[in-house]
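Please find one structure pasted underneath; my questions will follow.
Omission of a single protein chain aside, the complex is shown with its protein chains in their original locations.
Chains here go by letter, A and B, matching the order in which they are written, and residues are numbered from 1 within each.
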Amino acid sequence: MNQNPFLGVCYYPEHWPEDQWAGDAADMASLGLKQVRIGEFAWSRIEPEPGKFDWAWLDRAIHTLGDAELHVMLGTPTATPPKWLIDAHPDILAWDREGRPRKFGSRRHYCFSSETYRREAARIVEAVAARYGNHEAITAWQTDNEYGCHDTVRSYSPEAARAFRTWLEQKYGAVDNLNQAWGTVFWSQEYCSFEQVDLPNLTVTEPNPSHVLDFYRFSSDQVISFNRLQTDIIRKHSPDRDIVHNFMGFFFDFDHFAVSQDLDCVGWDSYPIGFLDVGPFPAEDKARYMRQGFPDIAAFHHDLYRTCGRGRWHVLEQQPGAVNWAPNNPAPLSGMVRLWSLEAVAHGAEAVNYFRWRQAPFAQEQMHAGLKRPDGANAPAYAEAQQTSTELPKLEFIDKDKAAKVGLVFSYDAHWLFEAQQQASGWHYPAIVFEWYATLRRTGLNIDILSPDAAFDDYTVLLVPSLPVLDDALVDKFAKTKAQVLFGPRTGSKTPTLTIPEELAPGPLQSALPLKVTRSESFPDFYRVNGTFAGAEVQGRAWLDHVETELEPLAISDEGGLLYNKDNLYYLTTLPEAPFLGAVTGMLAQNAGVDLTLLPPDLRLRECGGLSFLFNYGPEPVTAPEDIIPKDAALILGDRDMPPAGVCVWKKQQ
Amino acid sequence: MNQNPFLGVCYYPEHWPEDQWAGDAADMASLGLKQVRIGEFAWSRIEPEPGKFDWAWLDRAIHTLGDAELHVMLGTPTATPPKWLIDAHPDILAWDREGRPRKFGSRRHYCFSSETYRREAARIVEAVAARYGNHEAITAWQTDNEYGCHDTVRSYSPEAARAFRTWLEQKYGAVDNLNQAWGTVFWSQEYCSFEQVDLPNLTVTEPNPSHVLDFYRFSSDQVISFNRLQTDIIRKHSPDRDIVHNFMGFFFDFDHFAVSQDLDCVGWDSYPIGFLDVGPFPAEDKARYMRQGFPDIAAFHHDLYRTCGRGRWHVLEQQPGAVNWAPNNPAPLSGMVRLWSLEAVAHGAEAVNYFRWRQAPFAQEQMHAGLKRPDGANAPAYAEAQQTSTELPKLEFIDKDKAAKVGLVFSYDAHWLFEAQQQASGWHYPAIVFEWYATLRRTGLNIDILSPDAAFDDYTVLLVPSLPVLDDALVDKFAKTKAQVLFGPRTGSKTPTLTIPEELAPGPLQSALPLKVTRSESFPDFYRVNGTFAGAEVQGRAWLDHVETELEPLAISDEGGLLYNKDNLYYLTTLPEAPFLGAVTGMLAQNAGVDLTLLPPDLRLRECGGLSFLFNYGPEPVTAPEDIIPKDAALILGDRDMPPAGVCVWKKQQ
Partner (left out) sequence: MNQNPFLGVCYYPEHWPEDQWAGDAADMASLGLKQVRIGEFAWSRIEPEPGKFDWAWLDRAIHTLGDAELHVMLGTPTATPPKWLIDAHPDILAWDREGRPRKFGSRRHYCFSSETYRREAARIVEAVAARYGNHEAITAWQTDNEYGCHDTVRSYSPEAARAFRTWLEQKYGAVDNLNQAWGTVFWSQEYCSFEQVDLPNLTVTEPNPSHVLDFYRFSSDQVISFNRLQTDIIRKHSPDRDIVHNFMGFFFDFDHFAVSQDLDCVGWDSYPIGFLDVGPFPAEDKARYMRQGFPDIAAFHHDLYRTCGRGRWHVLEQQPGAVNWAPNNPAPLSGMVRLWSLEAVAHGAEAVNYFRWRQAPFAQEQMHAGLKRPDGANAPAYAEAQQTSTELPKLEFIDKDKAAKVGLVFSYDAHWLFEAQQQASGWHYPAIVFEWYATLRRTGLNIDILSPDAAFDDYTVLLVPSLPVLDDALVDKFAKTKAQVLFGPRTGSKTPTLTIPEELAPGPLQSALPLKVTRSESFPDFYRVNGTFAGAEVQGRAWLDHVETELEPLAISDEGGLLYNKDNLYYLTTLPEAPFLGAVTGMLAQNAGVDLTLLPPDLRLRECGGLSFLFNYGPEPVTAPEDIIPKDAALILGDRDMPPAGVCVWKKQQ
């Protein structure tokens, strides 16, 4: 946990007349901002013609910002190669699933597998890093921008096909191993050489799911190596600066845990209201939280990217007002920008960076608010950022955070597997994980979202919505933890190459939790599995496993057992509806000796560094009850009577 | 206003054995038809092989029709180039947005930018016009057919790309002007030359909106110049004939005001029932008006194309029965063909042309009714046309029309701008304009739909649903009119190249109406802005501007002012729901001293040339009240007790 969180902003000096720069920098500093992120889309200004660099303007911009004592985070400009480069090398472009090049004219117009682009990206990163690597104003680097945005991880170009074949050869060695692993004997899909393997698009009907899964893994690996290409160069030239990348919300096409291994600190871009508009939220939540965003959207990503960053993370882009990119863009409720900022800090953020300083009056994002209006006047977020900057110093974090008590295990690879082989129309793994997260968060507990590779030692409860691929070591790690562990259906249902394990699901978990899934069913959205648990009626949906076991079910339905356990390991045979999951997690918490704080629908609680933070996401005022804010709490910000978008912070009684 | 409106029909002699022609012509004449439109799809018969013309059949057809004293309107056949031409020059084809040629096999298979096609179109028009330009039976020409039908204005072909670059160079002179105008510094989109600019399709994410808007403007300009290519040739060979084109309903992809400048008289194709089936009308209206069409569909286009044609216009294709092209095609209620015909006349049409004489038993439109059945017997519309032809002479239009009192300002360019940059999911500019039109028409007023370039002098009320691009001269024109002027939101919100004006919205309007939109929000469809106006509760939707002003709002909500005014200029900050808009326009009419005639839902009123026309669009009989038809009205057609599809005409008391 960073003990001195600070604020920053994204700035594009190339968008504004140079005579405004010094005034902007002074204004930023006076507002209390410490950090300014620049440069990530500026290639056409840095290198306006092939090989002819124009450093002068950027030298002056960095100098001006540094003069104002702002710390500069400099982005590599690889998300937007200039037109002259694309025209010279059209093999840089990615191709879409429909078999067409994805043209220049917006951004991210490159294929991660293009050899040409890797060479060109290395060239520009080398140039920028060599020039500014030791500049005293530069305190951090950002690689590229939002890897994968606009569905750009997976390219179906000839370059991607070439690279995929190489990747397969490295993975399988001999093509017969691939044939065996994918089961290509089915439908005469056998390959005589790696050279014969195509990308899995535009097939007559569904391609082999193992083929698809490997392509998704390959695509993730290409992001990892592309990012590492940049971090290697930057570290060489700028050895003591942090390197970050700005991840996105609800985006899972590459392994963020793995990319983060090459970063010093993780960033992400938080747009809670836009995510609510485009996400699959119930109509009543879309209405109630129209100007706030669903209360768990930001927190979910905070808790995910904090573990990606091994504790070090920023909000690199914080929504400051209405945005441009959702179908509809209401403005945040007054106070929400401050709430989001403090909530990030409560989840351990080192910094919150607003996107952007001044609203651009031109091009694609001209309707995206900033801290300043296009005419230079202050936008509503300006005052909220100012208030936040004066409040942050009041938050005295008294110790390093203890690990959160509860872990939610999330696997990018599981997501790709379920994409490669749809299990049911209602089976969307990230939505399930988010639903489990939100259900759990209503209990007031701190949550860590964990990779399956994480250490589980410090947790008392572990929720595993599904983990289709297990091995003995991982089973052993779960079994040996002191935590109560709840597995959802499809856990252990697949081998690493997406076949059914010889011993059937849940695969190697059977050694610790002796039950065998002999067959499974998937259900339309209208159907519910009705059962009972702890005397109450409960419901499952979308999926049902039929099991052979000598264990007694803890929850049952007419169609079979719904929940089994042995020792600390529990297995659900269906996707639990929220009340069912809530009841099960309640039992697990009780077994683990964890106290829960059941929260009203609009309130969210987080404890951090000896402080307790309470947030009112509702559109109405609320008075927090005493089981949440103790009667004699030492209040630091706000109080028990919380307005809409209100925040209350008090010292946690240890 | 034309004082002697007449009827006509579309006829395809090439579809029928030659021995039927004379009988058909006699039948047309005896029915009272004056005009016959022919030839617009006959290229493959006129020039069956490259350069070999067969004029004989067409000579005889024109002669036969002329002999029956029918006036022949001859179409240029450029909407359907023959297969031999396409095979020889595949560069004629347009390409779709997905990057594929749009193949031969139906119609409109050409790109407006194809140099080859412009040359070939000129060649065939020259040939036809040279042969028949002075033929005494030929009284008018139609260019091509339904420009833009089937989404053919915008082509993404290499030919279009080439022409677009030239257009850009002519517009901007130097590429740096383009870079500046579009803000290409954003995302490194800068161009070093016009040659680098691609068409804005198949980009990774949304292209630059200024780029899109210019492409839409270019595409409209290509239609204008393609049409002018034809009119120049025709005028040379046939100097004293009218040149028309048949526009379509609810189609806005090119600037019809501009194309009309090169025409003598405007035509449009009226299919009210098909438009109802495919349009976004409420379910109850789709049911109630299933056999009539929504009551404002035809009138809206009459009032638009009348101004396009500077007062001179035809219905060039009038639906005579069930059509073929909508998903479902109910037959018109008995009497509707007459109603539609008389309504066109009431709006000032010079002629109503039925489409078509005899139903074709083959090819794409074989299920489209005509005045005659495929077997040659009379279809139901025959008798209605006959009745109409006897009634028209009874309508003695006693003077030239005075300008309508109310104007609705509509801009094609505004439509393209809002297409290029979607403002909200519920923001569809043509639908908004139509809704304002329909709301206004319930007041019984005559309405002109006006280009922003029109003279506003004769109007007492001007409604401007939205006009995003303003300049000082236009603001001045509004301010100096004697009319009450109501502007909707987004007026003045953009510069001509789709950036935000330096002074923010409503741009130059601020000089006359001192308020500044500091920020705006867009809302999902479920949300309503609740406010009050003149003591009543009112609602807005989709959009809300937050303004700085010293003006007092005339309508307010908890979220801010909804309506402001200074002098004769009014500004709405939200999209008003119909009752709100109705109340505001009522106030404006009162201010302007205009009397309103509030109409029941099914009735529509139009005054023309000293006559008042009342139409019953409902499926039930209705008795018109005396505030609509005065007690002592001098009835010409029908009476106060109106059957379904009934029409009543009386002399207007001056």
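Note that a contact is a pair of C-beta atoms (placed from the backbone, for glycine too) under 8 Å apart; a residue touches a chain by one contact, two chains touch by 3 or more.
A quick note: this is a predicted structure, and the numbers were derived from the prediction, not measured.
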{"item": "Identified contact with the non-displayed chain, of B:8, B:183 or B:321", "value": "B:321"}
{"item": "Full-complex contact with the absent chain, from A:64, A:208 or A:270", "value": "A:208"}
{"item": "Absent-chain contact - pick from B:293, B:380 or B:576", "value": "B:380"}
{"item": "Chain A residues touching the omitted chain (full complex)", "value": "98-99, 182-192, 196, 198, 200-211, 421-422, 424-426, 499-504, 518-524, 526-527, 542, 546"}
{"item": "Chain B, residues in touch with the chain not shown (by the definition above)", "value": "12, 14-15, 41-45, 48-49, 77, 80-84, 87, 94, 98, 100-109, 149-150, 152, 277, 283, 286-287, 290, 321-322, 327-331, 359-367, 369, 373-375, 377, 379-380"}
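To be clear about the criterion, only the chains that are shown with their structure count from here on.
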{"item": "Chain centre separation (chain A, chain B; CA means) in Å", "value": "49"}
